[in-house]
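Below is a slice of the complex: some chains, not all, each in place.
Just so it is clear, A, B and C label the chains in written order, and each chain counts residues from 1 on its own.
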Amino acid sequence: MKFGVVVFPGSNCDYDCYYVIKRVIGESVDFIWHKSSNLKGYDCIVLPGGFSYGDYLRTGAIARFSPIMKEVIEFSKNGGLVIGICNGFQVLLEAGLLPGAMRKNRDLLFICRYVYVRVENSDTPFTRLFHKGQVLHIPVAHFEGNYYIDPQSLSRLKMNSQVVFRYCSKDGEVADEFNPNGSVYAIAGICNERGNVLGMMPHPERCSESILGSEDGKLIWQSIVKSINERLAKE
Amino acid sequence: MFKVKIYISLKEGVADPQGITIKNALDSLGYSGVERVRYGKYLQVYLKNSDKKKLQKKIDDMCKKILVNPVIESYEYEIEEVK
Amino acid sequence: MKEPVKIDLNLVKAHGLTEEEFERIKRILGREPNFTELGIFSVMWSEHCSYKSSKPTLKKFPTEGERVLVKAGEENAGVVDIGDNLAVVFKMESHNHPSAVEPYQGAATGVGGIIRDIFTMGARPIAIMDSLRFGSLNDPKSRYFLRGVVGGIAFYGNCIGIPTVGGETFFDESYRGNPLVNVLCVGIVKKDMIVKARARGVGNTIFYVGSSTGRDGLGGASFASREITEESHEDRPAVQIGDPFMEKLLLEATLELIKSGVVVGMQDMGAAGLTSSTVETASRGNCGVEIDISLVPRREEGMIPYEVMLSESQERMLVIVKKGMENEAKRIFEKWDLYAIPIGKVTSDGIFRIKDKDRPVAEIPVKSLTEDAPVYLRKRVKPAYLDEVSYLDIDTLPRPDDFNQVLIKLLTSPNIASKEWIWEQYDHMVGINTVVLPGPDAAVLRVKGTKKALALSCDGNGRYCFLDPYEGGKIAVAEAARNVVCVGATPIAITNCLNFGTPTDPEIFWQFTRCVEGMAEACQYLGTPVTGGNVSFYNENPTGAIDPTPVVGMLGLIENTDLICTPWFKEEGDLIVLIGDGKISLGGSEYLYLIHGLKKGRPPELNLSKEKALYDVCLKAIGKGLIKSAHDVSEGGIATSVVESCIINEEKFMGARIDLKNLEKEGERDDLLLFGEVQSCIVASCSPQNIDSLEKIAREKNIGFRLLGEVTGKELIIEKNGKKLISQNTANLYKLWREALSLKLR
């Protein structure tokens, strides 16, 4: 199986994702230049964090028009797994692969720190190694992670179990004080209806090694690997 | 040449943390009577050689496609002819 | 801008040049300079570029060492060998003046500038540190500066994707109106991939890459070489806007270019922009350069050559490419949506020649702008204030009757309070190397592909330097070294930023010289050569000079990432000891300033041989796994240090029961024992079964070793022979300490 990490101009967690997939998880992985238009042979596409195009117009707004994004949309329509982390999540929103939009954090400051998130849906290909309600210790680092969605669409998200992660306390309690950025419904990550596209603000690649203080992110990568291997075995 | 001024603001109903912060700052500086502040973007786009009619379509197109995020933002614009 | 018709003495002076310097220029050229040439001389001979006042003094620094691959001054930044065929490139730079005018953009472009210095040498930047000084936060202007500066550093560092892993922040009235913004950047490079900022090989092509040139930052180098006055605000058009996205592209393209082997040399356009980058690369390469200024991409209409040559627009670089390889270079830049434009070539005659198409614009011997720039031995006089402030009779100080209150005041003083409000705004994890996050004494970054890690710390206590520049200089080095030792690293080299007032004032120049001498002595003794740095003079505000503030950036090396030590207490029942035996003093302490309103006395004594021995003990103990935590004693004294060890790990607070009876020979005053400051001491904890082995190591090195108490559950109790001095709940202390800074900023 093979991962592809997309590199947009201004991506800056591309190398981190690459490193974790290759050295920690031990799977094969390529960088994919944003001008490329071929995703043949890949099983999972990672849209990494960073500041694509400096986030100068809106986060993810310009990257969404990179040639590769046409392919990513195609790829996801065919059931390929796509995970967008932080800026990658923002790109997915702008591209319409996920619903909603990002606003500036409630406190109007960039925040980089460890938070806790609760797994709301452990049936996705990205979270199957967790159990529902499991609490992860995982870092966030963003200025625009204040997720917005209108009330009707939110009910739809909930109904379809598309809310994958919510900010919470160490013990899994969801409350305003544990929501770092003001996100609607304390949302930290969502997937599409089909479940093969995940967007999340926290950074699993930053907590996949014990030397970095937490390995909770590792299970996300391992879930992906397991899902793909199962599918490949079937084919 | 045309100068297009595009005003982008958050849609009604979308909470605006920047606007709220600015309002609070104005209050605490003692400016009375400030009811509400909305924070948005102001783009000035200079365009060459377009005839004004097509221009409107072009701008609407740009706005819908990339300059504005319709999930949370709305926009207005004005066109000025400049040298 | 229009070219003035005549160059008269007023115009010369307006360029910050003296009459004698102007005569010298005429002698060099054998004629009157034209306007462009005058501008070029003025920026190249400015304090900022030429180091004309500081050069002779900086020679006192030790610069040699077995690890030093590129020495201070040879290149844009020094380079240190860390083994495994890897080298570390690191340097610190100030952006004080621009930050005083526009804190957000000033600080942002400061970050941009120092990052370019690192990657133009072929190194991938892996971390940033920031050392900041502001006036008291009770002044709204200081709060504005703090918010702006931190916002600007965050904006730039986060966007480009280099983690800001630590720093220091200090507040004192002397920085009112003149904040200090010093930024350090560290990069890693394979030893055989180091690129030099040299123009070599006659006929090689000079490329201009990056943003186009505008009028922004015009004359920034000479601006930095003046005092900030009320009128400085009129200088405001000089403000530059940072473009971290552009710099990210430059960074990636540059590193790719270097890999491809087409680069001869490169330098960023920092202070004095196109002028200094061309001149300095030519000078180092002992050659000449010729450029056609009409080819320089511009952002604004009607710019005259003077403006193009002196602009300090950001995110621009000069790259010298091997002849015949130009297309390969262009291809790589274009991949990154950058345009590389050939603007000239390397020549053999040692002349800096500028043309505007065919019209000659300037012709100046390269070396006259660099090596032959004027150097001054400034007058020095011991400042009159020193005799008065050094004397402190502590018996005249009232004794506080509630030490709990004093402790809380200290912990919530912005100088001691948690700086979380700052570092949370910085992405300090991108790059996934940060194995010790901000908070502890030093930041630690692993070096991927090895077992090694780097430790970094910034330190400099302006108050100590004000009271005794020589001792203060020594202490700056020692404290920075001690901080990296506490995490288990061997100090290997320093960079520095020297922030002072106006050098033509003999008292200021005395402070400067003494600080450098103190630093030099400590570096020599501790075996940490100086690999580079930066001098910032003219840091004055309407009421006088800032406290002399040398800031040291220390690089430490950890051989094995399994042996990293952290400052927080780990387990109930562990014993707490004070290792080291410096003399505790109230002179220059935060306690004295905050509680008694005095900036007086002598800073704590520093005995370098004791200091060195402490490192040996501490590193040996960490290496053998004998200690579980180590934290140095600095501002706020032993009590503060103990509290920090209790609360610095927000995931798990601990308590402590301390008895000061073993410190009694230091003096009978309780405030001295609790809050007095001291050098060469750390608070460590260990499990009871290791205490004897630990003590043995200390005794072997003849280092003080005193039991303070033990780690407990949730309460902090400090007593002396049964008399309770302090009793606090540590969770409560944590809350106060953590929120103090953001409360001040509300």
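We take it that contacts are C-beta pairs under 8 Å (C-beta built on N, C-alpha and C of every residue); 3 or more make two chains touch, one makes a residue touch a chain.
All values derive from a computational prediction rather than experimental measurement.
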{"item": "Formula for the entire assembly, written in the chain labels shown", "value": "A x1, B x2, C x1"}
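Convention: only the chains that are shown with their structure count from here on.
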{"item": "Chain pair with more C-beta contacts, A-C versus A-B", "value": "A-C"}
{"item": "Chain centre separation in whole Å, for chain C relative to chain B (CA means)", "value": "41"}
{"item": "Chain centre separation (chain A, chain B; CA means) in Å", "value": "30"}
{"item": "Mean-CA-position distance for chain C and chain A (Å)", "value": "36"}
{"item": "Shared interface positions of chain C, touching two or more other chains", "value": "none"}
{"item": "Residues of chain C touching chain A in the complex", "value": "154, 158-161, 243-246, 248-249, 336-337, 423-432, 434-435, 437, 446, 448, 561"}
{"item": "List of chain A residues in touch with chain C within their complex", "value": "9-10, 12-13, 15-16, 19-20, 49-51, 53-56, 109-113, 139, 141, 143, 203, 205-206, 209, 211-213"}
{"item": "In the complex, chain B residues that touch chain A", "value": "10, 13-18, 21, 66-67, 69, 71-72"}
